[in-house]
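Complex shown without one protein chain; remaining protein chains in place.
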Amino acid sequence: AYRYSSVTYRYNLTLVWLLIVYSDMCDNNHHNELVISDDPMHPANLICSLCAKFYEKDWCLGTGGGISIKDPHTNHYFIAPSGVQKELMKPTDLFVVKGTANSNELNVDDVTFVRRPVGLKPSDCTPLFLTCFKELDVGAVIHTHSTNAVLASLLYDDFFEISHIEQIKAMPSDKWDANANKYVNLLFQDTLRIPIIGNKNFEYELTDDLLEVCKKYPHSCAVLVRRHGIFVWGPSIAKAKIYNESIDYLLGLAIQMRQMGLPTVKSTLTQGHK
Amino acid sequence: AYRYSSVTYRYNLTLVWLLIVYSDMCDNNHHNELVISDDPMHPANLICSLCAKFYEKDWCLGTGGGISIKDPHTNHYFIAPSGVQKELMKPTDLFVVKGTANSNELNVDDVTFVRRPVGLKPSDCTPLFLTCFKELDVGAVIHTHSTNAVLASLLYDDFFEISHIEQIKAMPSDKWDANANKYVNLLFQDTLRIPIIGNKNFEYELTDDLLEVCKKYPHSCAVLVRRHGIFVWGPSIAKAKIYNESIDYLLGLAIQMRQMGLPTVKSTLTQGHK
Amino acid sequence: AYRYSSVTYRYNLTLVWLLIVYSDMCDNNHHNELVISDDPMHPANLICSLCAKFYEKDWCLGTGGGISIKDPHTNHYFIAPSGVQKELMKPTDLFVVKGTANSNELNVDDVTFVRRPVGLKPSDCTPLFLTCFKELDVGAVIHTHSTNAVLASLLYDDFFEISHIEQIKAMPSDKWDANANKYVNLLFQDTLRIPIIGNKNFEYELTDDLLEVCKKYPHSCAVLVRRHGIFVWGPSIAKAKIYNESIDYLLGLAIQMRQMGLPTVKSTLTQGHK
Partner (left out) sequence: AYRYSSVTYRYNLTLVWLLIVYSDMCDNNHHNELVISDDPMHPANLICSLCAKFYEKDWCLGTGGGISIKDPHTNHYFIAPSGVQKELMKPTDLFVVKGTANSNELNVDDVTFVRRPVGLKPSDCTPLFLTCFKELDVGAVIHTHSTNAVLASLLYDDFFEISHIEQIKAMPSDKWDANANKYVNLLFQDTLRIPIIGNKNFEYELTDDLLEVCKKYPHSCAVLVRRHGIFVWGPSIAKAKIYNESIDYLLGLAIQMRQMGLPTVKSTLTQGHK
């Protein structure tokens, strides 16, 4: 699932993005047909409805957090704007990036915004989102400022880990099932590990560290950013949402277990039948 | 209320279920008339609306948890699919199992899915649900991954127990009221005990342990599964929901009491008038 | 506000109520006109909408809790049924008791249910509700199983107390304002005290203790019942709701303050400027 990126690519991507964001160019082409749809499962509608849901869960307060979805049919990448109240976001607030024609891959030379709402800037997470799409070959990325993620990042060092909790069975493992053509999920007695990287002043500066840690944990579907929040991805937005929800449940449980003096990775030697 | 099962039955049930789930047989018979109804109290509608409610309470995050209801009029058992987002579930996503004709009992030879949505698998809890219907003679079973249930399972050994809390009066006791033709509820000063069983890698493997512990606690309407969650049942879905809600309230209260150093079973000798 | 009751009255009330509840008499007179109204502020509608709200706050889980309202225009007392899911309650589920004609007072000889839904029993709190209406001269009573109330009842002995918190200014004091013809509210630096009584096996058994403690705290608008919950009353349902919400906020705050080692009554001598 993980394709090693060239450093060149990443810097190019960041550069291109900075140029776009801070330039005054604006084509005034609204391309509303890219974001207006009656289908509640259209990426533009899903980003808005899920952000409203995530706001209710306190994951996207004060304009924090965001979602980006790739439309597998059109090769379009939908990205939320920066600095808007996430629960009030409308489809027409969304940016759309086009991938390379005739390819499922993003190419740095093609990072063009085919839809760019006047008066808005794309999410600061855009370089990170595009890097996930390009390098990790995913279908959707979720970013939140969940309090559970921030607190867990202060309680664990290099990675969060938990084992022997039923909910980890909702998370993917590194074991490939050739028949089903997918990675099987973790078993109850497996250990889920989510790497933690340090935060930086700007979100695009996290790109290298995120890719670096993904080399070490090539099958992780999430990275915690210390004192910041979490990025979670999956082959589809449905899967990314399921992973994100399951991880947040596990992080919250782990924090309560630690407060009660219980280890989150079970040792059969020291802990008895519990 | 409890009918002792033969081990043979249970293994047969599990076997039949595994054959069904992993076989490619599919009759393409949608039988939508079994699940489409304008009545909000129809089992198919209730499973969907209650799962959405339970999702809001964080009991069914990331596709976890589920509900199964028996229709006393038609002898049909409605079962949620596996791996779907519980808050988005539609009646047409549900499986329907038919019990023995002219009988209120499930018979292992009759575990046939009369409705089987294409592209979905029945809940992994199906063998457990059917075992509850068959062996415990209940009308509905609720399964959640409630954090309170998981935490309580780590704080108690063989059973959770609490006494002298008004809410336990919503729970059934083992005392039969011949006039009312039902078990009376617990009194304030009674002690509610909910057995705890260990978790296994697959949910169908819990069947034996669940039945075993129900022999010891024949009037229990719930079993905690350590590091997993809870199963709660009742003569009707309304009763099962009331029990489940009351138990979750009591589990949450007990965790807070333990954190404050208060015992959850009151000893009149040691605790004074509180 | 408080009129001392005769013991005779209380026992009569309890007796009458027990006779009514356990008798088979039923006049089959639905009197739907007493509970069906388009006005959302009609007592029957308010009881249902507020119970649904209180359910969302976890105050009325598993059929626990209830509300009773007096209609000052018609002298009718609206009472919720026993054992129903409070968030699903409909106006036609409600019981109606009629007070003495040409009087604002309930008279024990007149405790007649002028509306009595077939198949339902009035709330177990009915004797307590009617006692509050009769003896404390109030317009509405709210009863919840709030976890904050139960936990606070385990942390305090004879009464809960808190001072120097802005929210206590929403609570009534014992100081009468002759101009405004009402009791003024507490000041910031006042101390709110809510008496705590022990629980009993049946709710009607609490009647004497509730009245006894109200003699000692004649201006209290609430009583905590240890290991059970809280009763809150006011001159109107709006006031009772405001008191109940403010008390629950203060109870929750107090529990967190105690967990942090902070006293809930401020001593200017020992605590400095905080």
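The letters A, B and C name the chains in turn, as written, and every chain counts its residues from 1.
Convention: a contact is a pair of C-beta atoms (placed from the backbone, for glycine too) under 8 Å apart; a residue touches a chain by one contact, two chains touch by 3 or more.
Keep in mind the model is a prediction, meaning the values are calculated, not measured.
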Shown chains touched by the missing chain? A, C
Using the touch definition from the top, which of A:37, A:85 or A:267 touches the missing chain? A:85
Of A:49, A:92 or A:147, the one touching the omitted chain in the full complex: A:147
List every residue of chain C that touches the chain not included in the displayed model. 164-167, 170, 187-189, 238, 241-243, 245-246, 248-249, 252-253, 256-257, 259-260, 262, 266, 273-274
Residue list for chain A contacting the dropped chain reads 58, 61-64, 85, 145, 147, 150-151, 153-155, 157, 198-201, 225-229, 259
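The definition used in the following text is that only the chains that are shown with their structure count from here on.
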Counting only Cα atoms for the centres, state how far chain A is from chain C in Å. 48
Taking the mean of the C-alpha atoms as each chain's centre, how many Å separate chain B from chain C? 34
